[in-house]
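All protein chains but one are shown in place.
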Amino acid sequence: MTDRFEPAGESAFSEDRKPAATLRMVLRTPQGVIGVTIVAVFLLSALFAPAIAPYDPFQINIPDRLQAPSLNHLLGTDQLGRDTFSRILYGGRIAVQLAGIAVGLSLAIGLVLGMIAGYGPRWFDNLMLLLFDTIRSFPTIVMAMAVVSLTGPSLEMVMAIFVINAVPGFGRIARTQTLALRNTEFILAEHSLGASTALILRRHIMPNVVGPLLILAAMDVPVVITVEAGLSFLGLGVLPPTPSWGSLLNEGFRILRDTPWPVIAGGLPLIITTLGFTFLGESLRDVFDPKLRKEP
Amino acid sequence: MLNYALQRIGLAIVIVFLVVFALFVMIHFIPGDPVAIALGPRATPEIEARFVAKMRLDEPLYMQFFAFLGGVLQGDLGNDIFSERPVLTILFEALPYTVILATAAMAWSAALGIFLGCFSAARPNSLIDRITGVVSIGTITVPSFVVSIYMLIVFAVFLKWLPVIGAGEPGNFWDQARHLILPAFAVGLGWVGYVARMVRASMLEVIGENHIRAARSFGLPHRVVVYRYALKVAILPTITLLGIGFGNLLSGAVFAEIIFSRPGIGKLIFDMVMTRNFPVVQGGVLVTAILYVATTLTADLLAAAMDPRIRKSL
Amino acid sequence: MARPVLAVRHLSVDFRTLRGRVHALRDVSLEVPPNKIVGVLGESGCGKSTLINAVTGLLANNAEITRGEVIFEQADLAKLSERELLKVRGEKISMVFQDPMTAQNPVISVGRQMTDTLYRHRKLSAGEKRKLATGMFRKVGISDPEERMDQFPHEFSGGMRQRISIAMALMMNPDLFIADEPTTALDVTMEAQFIHLLRELQADIGCAVLFISHNLGLIAELCDEVVVMYAGEVVEKGPLAEIFFNPCHHYTRRLIECDPSRVLDRSAVLPTIPGRLPNLTRLPAGCIFRSRCGHAIAECATKSPPLLAVSETHSVACFNHASLIERPAGGRAPRLKSNASENPVLEVDGVHVRYPTGGLIRRLLRPDAPRHMDAVIDVGLKVAEGQTFGLAGESGSGKSSLGRAIMGLTPAKDGSIRFKGDEIRGLPPREFKRYRRAMAMMFQDPVASLSPRQKVRRLVMEPFEIHGADGRDLNREAENLFQMVGLSREFFDRYAHELSGGQARRVGVARALALRPALIIADEPTAGLDVSVQGEILNLLRELQRELGLTYIVISHNLPVLRHVSDRVGIMYLGRIVEQGPTDRIFSRPAHPYTRALLDGIPRPDPSMRRKLESIEGEIPSITNRPPGCEFHPRCPIASDLCRAVPPAATELNQDHVVHCHNPLQGA
Partner (left out) sequence: MTHSKQGLSRRGFVAGAIAAGPVLATLPNATIVRAQGKTILNARLQRDITVLDPGYMVGGTEIAVQYAVMPRLAHVVNESGTFTWAPSEYMAALSQDDPTHISFELKTGFMWTNGYGEFTAEDVKYSLDRMLVSDWKDKWLALDRVELSGPYSGTIVLKHPSPAIWLTTITAGAGNLVCKAATEDAGGQYTTEIPATCGPYVIAEWTPKQRLVFTRNPDWPGPMPDFDEVRYILVDDDTAAELAYEAGEVDITRVAVSSLPRYTQNPPPDTNVTVAGHLQYAWLGMNTEHPKLQNEKVRQAIQHAVDVDSIIQAAYFDNAPRSFGIVPPGVFGSRSQASFGYDPAKARELMAESGVSGLELELKTLNQQARIVSAQIIQANLADIGIATKIIPLDSGPFWSLGRESKGDEWMDAQIWIMRFGGALDPLDYFQWFTSEQVGNWNWERWTSEEFDEIYQKLATETDDARRLEMISRLQEIMDESAGYVWLQHEPEAFIHRSSLNPVIVPTGEYDFRRFTAA
């Protein structure tokens, strides 16, 4: 460790891992400040969208359609004359939902499967690896189309497709971490005390595995939104008139030659939010563990 | 090494098998009928029944699956339900374009990404590092269909430097190369960011290791330390990433293939699922799964071969 | 005195960290005269590494030299540009680092790495460079250098890799050679070989050496002059003999007293230095050592003591050192009595531990390859109630595997393990759980053996959670346990990483004690602890044994520590106990040549007891590739043909002294 100085008796993990302290550490770098700010604005604007939005995002107003940005409509209007700025604000709510539920679910499933794979019997580990590899080898597009064909496109389906594809990533990291922990002294120490597997997994392995996964989760948030945009492009996205960022981008793309505003307006929040989450994710990674790498 | 390779190959076969099986299960549940999709109200129950029989969809799932596997073993992937052309032929028409696109995209993005990653890692937290970081993330985020269309408007419509559609005159290398530039750019752009972030992260980690300190303590110049000593170690996980990226592009370059009207395998599969032309879908998924597993395997083996620690012990 | 090769003057270094500015070095001055070996002595956190990084210009980005200069060949290295520094590094100054396993690039052949360091010599052809490199290889004692040049670092053992490090460092015939804890990661026998090599090479090349270590014995063994550092300051410096025979700073004196290898009396309580290093972000006013000193005077609280000359060559940073000079170092320590009885708590007989190797496909491909390796072979031992059995051996000797097999953490293949007469080998986990109440294990790394995300109180109380509290008042129980191991209540809510090594070890002890076990297996109880803290833990263990009638198995590679705590000692080599017997007898009259070599390998913190020769040659063979006959014969100085062919049986000499050797040493 030539990178940082460690005062005696404290490890690289020093201070504590309490959320408040972690936040303090993150806020000590410009990158962290930007990340936290953007993510905070993202969450707040989603939460208070009804209060901030100047228009009803669903209000169709044909005469005002396809307007360029103006004081009336900060980011212009779409094909149905709806206010793009309001739709983006509400889209943020969708994004929060998508991110929260889809990423959260992937994390939870990946965590459980990964931990059992890493700690449990060899055959289960092999089975999980096989499952993860199979999912990865399966063309995502075909999977998405199959799922959507079955049920029609919806937010839930976008989430389901994301979860199916993201679980292997989380699972692999959880597994690797668990494998690494499995032979550490403190786990051995728990064994020597006669602790049950469930107790060891729940209390001693999970808290150590979940940290790296949270970092991956932060970095996956923008990925969900881009996935949603891509699926919308292929007509496999969310239900209209839901103002998701992906569908905004996709709708904008269709009328790009007439007006570039919807694409710009739909793309900017996506890029900014991605930057925010990535910065936050990387800061978290720097705080928790510089060694962790994101698996693609 | 041989041991490792054999193990991985065995696993790969199982994975391909599972992928194809999963596909059959999906097909079993996917609603829709190719004739109705193609002909709309002109589809009569009679014609529909004929096509169902053609695709063996009236047989039990396991029968369909084993019939397909039996065909595969004899090198027969069935025929397109409408044109009756052999699926294998159709796939081999599309495959070269996809492979060329994926190769070109990964090649340029890896070259630039590795350079940017090293460059950033050598100056962590400097202004240049930060700018590179923002740009990398930007490239990761912007959906490739948006990039594609802007590239088209700028380079093909306004500047008229590059062609818009197709893969170029068959057999004309330069024409094909010209047609490759924009799609390869659009597809590779996102990967520049990925690779750069990845290389930066692993470089930072490696640069923190003792042997780099040792190399520096022997007075080796910065350039040698970063690009020879550190990169040689840091590149290993990146190779795996590139393998996965390449594998994903085989079926995942759909956006670029649609917008640039390139006859690739990703778009082929997409169209064929849309029209429920299942024999082509089955063949396509089989081939892409094999290629995916093969490329990731190759990347892993390559990474292993480049790492003497693994090379000798395996 | 000749002009020093290196002169550090008033050097201060700060680190900008997320927790504030760390004042890592403050006003450090020292000189390295030509052709001399200067030792820097200090415990962890004293700033040794920062010092050498500052000298070589390898400080991290967040470090800043706030004051002072580093004069090397009339130039101030602290002010040189990176380009100029490059010329100095490698050519004039070179280094060897602590961990040989990570010091070379894993994907570049060692030969290439060697010749790369010669990149400035454009005149040399590749062949000549290679020749130079092979010559250097030969010099550091690597056989077949021509072939081994093309191998990769992982193909060498730890000892060999440290030799390669030296070879690389000395390629350019540097004027100054810096060794940063070069033997800490090595086993005793390897360490002895390394020190010997270093001395030879230094004499041969004639460079100045800056040798950094926490190990008093090594410093005493190797150095001409000593600089003692504490918390980023030089507290005392002078010629070796002055420092060891007439230590003036209270820290130096106590450090020397603490070394268990100095305290020969087995029953004595080890001296310790209570307290912790101060926080270097908020420095206390006055003397940095004041809080732990015990001899502080009023002045110490207000002023930071400067280095004062005691003699021409010896100076010390202490206001109250005069009183010291009058008192002789090392007082009489109080004694503890052992209360061992004859009832065996644990009987181990003929135990094997075997680990499988390779998977199914490997087995198919190479059917003749070994399918398993034997970590422990035919081990038998008996521990009586209240007794301490010491298990010694180098890394890979199987001592930890044996400990884990006894605890049922690793299956033992055959033989028997009886706990208070009950056979516990091969019990299913459910049934074994009953015995876990009565047996406890402490693991090597004091911090890493505590679950990192649980509060200390919960950790200590966990045994009750697992085995049931039996109606005990857990709060009372917690306080009791904490009191027993000497921790205050304020530690209840801490996490493991917030503890120092010593505190964490105490928590480990409390955890082990929670269910009042009869037997505690302590795996390297002092590993990772500074000398000053080792004593505290050993004293605590002894005290608890006396109070609670505990039985111990102490596993350690550190023979002085074992001598202190054990009633009986077993020496393990390649999975077998090659010799066991009463501690005094083993240490005074070892019968096995290996035991003898281990004992000879202990560096004495006494300049007057310098060893002349390295004890044994070679390295420990791999356990998958055991030599025939007596497994020690390739390294044994007195091996005969018989040894090479026939494994020796157990020979009982007397007084339970058993040895596996065809030719037990005379006098045993």
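For reference, chains read A, B and C in written order, and residue numbers begin at 1 within each chain.
Criterion: a residue touches a chain if its C-beta (ideal position, glycine included) is under 8 Å from a C-beta of that chain, and two chains touch if they have at least 3 such contacts.
The structure presented is a predicted model; accordingly, all values stated were derived computationally and were not measured.
**Student:** Could you tell me which shown chains are touched by the chain that is not displayed?
**Tutor:** Output: missing chain touches A, B.
**Student:** Out of B:Ile90, B:Val147, B:Leu236 or B:Ala253, which residue would touch the omitted chain in the full complex?
**Tutor:** Of these options, the touching residue for the absent chain is B:Ile90.
**Student:** I'm checking contacts with the chain that's been left out. Which of B:Gly10, B:Pro45 or B:Pro60 qualifies?
**Tutor:** In the complete complex, the chain left out is touched by residue B:Pro45.
**Student:** Take the complete complex as the reference. Which residues in chain B touch the chain that isn't displayed?
**Tutor:** Touching the missing chain: residues 30-33, 36-45, 47-48, 80, 82-85, 90, 93-94, 149, 152-153, 156-157, 160, 163-167, 170, 258-261, 263, 267-268, 271, 274-276.
**Student:** Touching residues of chain A against the unshown chain: what are they?
**Tutor:** Chain A touches the missing chain through residues 58, 60, 62, 65, 79-81, 145, 148-149, 152-153, 235-236, 239-241, 251, 253-258.
We adopt the following convention: only the chains that are shown with their structure count from here on.
**Student:** With centres defined as the mean C-alpha position, give me the chain A-chain B separation in Å.
**Tutor:** Centre-to-centre distance between chain A and chain B: 23 Å.
**Student:** Could you give the separation in Å between the centres of chain B and chain C, each centre being the mean of its C-alpha atoms?
**Tutor:** Their C-alpha centroids are separated by 51 Å.
**Student:** Just how far, in Å, is the C-alpha centre of chain C from the one of chain A?
**Tutor:** Taking the average C-alpha coordinate of chain A and of chain C, the gap between them is 45 Å.
**Student:** Can you list every residue of chain C that touches 2 or more other chains, as numbers and ranges?
**Tutor:** Correct list: 58, 61.
**Student:** Counting only residues that touch at least two other chains, what does the list for chain B look like?
**Tutor:** In chain B, residues 213 touch at least two other chains, as defined above.
**Student:** Where on chain A does chain B make contact in their complex?
**Tutor:** Result: residues 1-3, 29-31, 130, 133-134, 136-143, 145-146, 149-150, 222, 226, 229-230, 233-234, 249, 253, 256, 263, 267, 270-271, 274-275, 278, 290-291, 293-294, 296 of chain A touch chain B.
**Student:** Quick check on the complex: what are the chain C residues that touch chain A?
**Tutor:** That would be residues 15, 17-19, 22, 24, 44-45, 50, 53, 58, 60-63, 231, 276-277, 279-281, 404, 407, 409, 432-433, 436-437, 439-441, 443-445, 447-454, 462-463, 465-467, 495-501, 508, 511 of chain C.
**Student:** With touch defined as at the start, can you tell me which chain B residues reach chain A in the complex?
**Tutor:** So the residues of chain B touching chain A come out as 11, 14-16, 18-19, 22-23, 26-27, 29-32, 125, 130, 133-134, 137-138, 140-146, 149, 194, 197-198, 201-202, 204-205, 208, 213, 237, 241, 244-245, 247-248, 251-252, 254-255, 266, 269-270, 273-274, 281, 284-285, 288-289, 292-293, 296.
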